[in-house]
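Got a structure here, written out as structure tokens. Questions coming.
Here the complex is missing one protein chain, while the rest keep their positions.
For reference, chains read A and B in written order, and residue numbers begin at 1 within each chain.
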Amino acid sequence: MSQQLTQDILTELEALRLIDPHTHINPHSAASQTLADIMGYHYYTELAHSAGLAKGQIEEPGLDPKEKVARLIPWLATIENTAQYSWLLEMCQTFFDFQGDRLDESNWEAVYDTSLQKMSAPDWEQSVLDTSGLDGVFLTNDFDDPLTGFDTKFYIPCLRTDDLVFHLGQSAVRDRLQTSTGVSPGSAAELKNALGVLFERFKSGNARACAISLPPDFSPQPVSEAVADPLVAKVFSGEQLSADEMTSLSCFVFWSLAEHCVEHRFPFDLMIGVNRRVFEAGVFQGQDLYDKRVSLIQYKSLLNAFPQVIFPISVLSETSNQELVSYAWIFPNVVTDGHWWYSNIPVFIERDTRARLQAVPQTKQIGYYSDMYKLEFALPKFAMYRRILARVLATDFVADRGWSVEKAILLGKRVLRGNVESIFGGVD
Amino acid sequence: MSQQLTQDILTELEALRLIDPHTHINPHSAASQTLADIMGYHYYTELAHSAGLAKGQIEEPGLDPKEKVARLIPWLATIENTAQYSWLLEMCQTFFDFQGDRLDESNWEAVYDTSLQKMSAPDWEQSVLDTSGLDGVFLTNDFDDPLTGFDTKFYIPCLRTDDLVFHLGQSAVRDRLQTSTGVSPGSAAELKNALGVLFERFKSGNARACAISLPPDFSPQPVSEAVADPLVAKVFSGEQLSADEMTSLSCFVFWSLAEHCVEHRFPFDLMIGVNRRVFEAGVFQGQDLYDKRVSLIQYKSLLNAFPQVIFPISVLSETSNQELVSYAWIFPNVVTDGHWWYSNIPVFIERDTRARLQAVPQTKQIGYYSDMYKLEFALPKFAMYRRILARVLATDFVADRGWSVEKAILLGKRVLRGNVESIFGGVD
Partner (left out) sequence: MSQQLTQDILTELEALRLIDPHTHINPHSAASQTLADIMGYHYYTELAHSAGLAKGQIEEPGLDPKEKVARLIPWLATIENTAQYSWLLEMCQTFFDFQGDRLDESNWEAVYDTSLQKMSAPDWEQSVLDTSGLDGVFLTNDFDDPLTGFDTKFYIPCLRTDDLVFHLGQSAVRDRLQTSTGVSPGSAAELKNALGVLFERFKSGNARACAISLPPDFSPQPVSEAVADPLVAKVFSGEQLSADEMTSLSCFVFWSLAEHCVEHRFPFDLMIGVNRRVFEAGVFQGQDLYDKRVSLIQYKSLLNAFPQVIFPISVLSETSNQELVSYAWIFPNVVTDGHWWYSNIPVFIERDTRARLQAVPQTKQIGYYSDMYKLEFALPKFAMYRRILARVLATDFVADRGWSVEKAILLGKRVLRGNVESIFGGVD
């Protein structure tokens, strides 16, 4: 009965069309062009590298897509246990008519050829969207992205601000800021104004959120303009800041972003806990890890200072989930957001989901985002989440608490989609 | 079969009468007088506030109880997924004849009226105790509580010491200490004597434990009287202590409490990990959170120094549970104690319970306490715990280890009640 119950709930959740509230989709090239776009996803290259495939084999300059896939295929045998591999299999089965249950040296070429043929169709992108049931896809846009040439009602911009907060010490970042805003900041106020120009542009470009990923040792604090002034002047004159100065400047910029979020009514997505370039010899995007010794108490000042800003928070370490649940239970402006990166595997999703559904107001939970780089990934990733969500609803709510199936399904639909609309605004 | 097995165990556990080893009951007004006493529990006000209800709406001075409930009711829809809401529903169904499965605008007034009628009966308190099967209720008493006017055999006093350890810098606390002990401490020895007066009074008032909640950065260390003397003199002369001085004084007082626990044979309940007033604009009792970066290694000196004192330890973060299990497995004087606050939801209770039953001597586990402010809460909270405990016993012990149902039930009864009696002393 319990399996049937889960299936009944799942069927309803699968019928729901989705809005994906966080991706890295390039709207100018949203779908894959070859299987190499799919298997080049860092989850596969880093796992193959971890299992033994040399980086040089994966990242050889000018490598032909089919050859790249050919090199990765033999290593799939070492990672077929992983959840990530299961996504690949599901994509091949759903999108490319693959009938097997294992992609290997004996069959990959047929899959490659079929997929190439399908991806070459002019309506491939739309076909993927239809099959996946997507009504909207949030993007991750560099602050100087022109936001033109695509339908911003469907591919919804999001202002990503890591560079502004952490990398103003790089001349390229400062140049991009000056070029995109027309402002050459010499003071804290001018820097804040430059940021305002970005917010204006993103607001008018239909952006729905500001977003940033944060290292585990970051703890935002207010920094006065008086303190920030010499730092802004110094960094924009091309001088190197000390580590302490850089931290102050980062805090100033971060705080200024939150202020602009108030003004422009943007939720501010915080993705907390990543250390960049930990494995320096790793493959592209396969170098980042973390330090679980991080606490949301580091965000106490921020959460108190900005009651008007909604902070959808993602945590990288599963050991942070209970803090996230507790802070969302207490702070009106904290929303739980998805299952990020190293926490995006069933064992952690299941536990995170149970805790959130048991203790956070149902209106304050964004169940899932795909974090995808290519459109094809939304389907297997959301499918994984929905299966877990359906089981948790069946077990914790229908079986344990006597809820009706209908009520459980409504809760599922709310965290899957309803809250995305109420928190970020609906799609048109 | 497995469900039947769980039910068989649960039936036996439900037949067991209970002693609740930690509550915040006011023995002079133990039961609720209106539904506002129940829905005014901070779990509901803070969740409603988190979901969007303004603090001013909840805490308006002079607010009529029925109006307060009326304001909270519409927000229940946002939190009906929570475990906390399930307690409310179970209370309304069990105590107030509510037949529905959702308390909302359409039906709350009838529940309010019925509950008011029932609560107005002169035997309401006894009726709740009977329905809940309670044989004793531990209190949380301020150090200057006179402990008079109630049956201390049933409402068992417990000396709560947060104020003494952390707030001697407040003149009101010093005044209360001087008034209640007749001692005006000018030295460390005199302060220790004053504490001794409190212990004497609590001991003769049938108190069974000393208790305290502790912030995550606290690490008790012995402080000599020579070091403490000037700090005591300074603070009792009304001068402000520096942060370091306050920490030393806190350690001195804390250590002195442990010494008095030796002398008076009190277990010392440690509730480890809470940061007070993190969300400054939160509702009453809805402002505290935590920093999971805490370790029981901070209590190494204490646990080694006081082998004669039993320390029932509660941890706020579920990430501390394994440490608690390991320390209770090794240290004779460490006892696992309940599922505290943010850890008091099924997903964490289940895992904590499994780990403790798998690795801590069965005589050293206090399964549960309600932490309630009003008597009606013991019923749904213990019911939640018993259902989880029954399932863990059925799964981990009967199914996985081949235990008889009878043996599993005995283990359950021991952690539910037997250990409360053996550790704190039985009820008369």
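Couple of notes before you dig in:
Quick note on the criterion: a residue touches a chain if its C-beta (ideal position, glycine included) is under 8 Å from a C-beta of that chain, and two chains touch if they have at least 3 such contacts.
Here the structure is a predicted model, which is why all the values come from computation and not from measurement.
Considering the whole complex, the residue from A:Thr161, A:Gln298, A:Thr319 or A:Thr336 that touches the absent chain is A:Thr319. Taking the complete complex into account, A:Gln84 is the one of A:Gln84, A:Ser115, A:Ser132 or A:Asn419 that touches the chain left out. Among B:Thr114, B:Thr131 or B:Ser326, the one in contact with the hidden chain is B:Ser326.
Across the interface with the omitted chain, chain B contributes residues 293, 295-297, 300, 303-304, 307, 319-320, 322-323, 325-332, 351, 354-355, 357-364, 396-397, 400-403, 411.
Taking the complete complex into account, residues 46-47, 49-52, 78-84, 86, 101, 275, 278-282, 286-287, 289-293, 317-319, 342-343, 345-348, 387 of chain A touch the chain not shown.
Here is the rule we go by: only the chains that are shown with their structure count from here on.
The centroid of the Cα atoms in chain A and the matching centroid in chain B are 39 Å apart.
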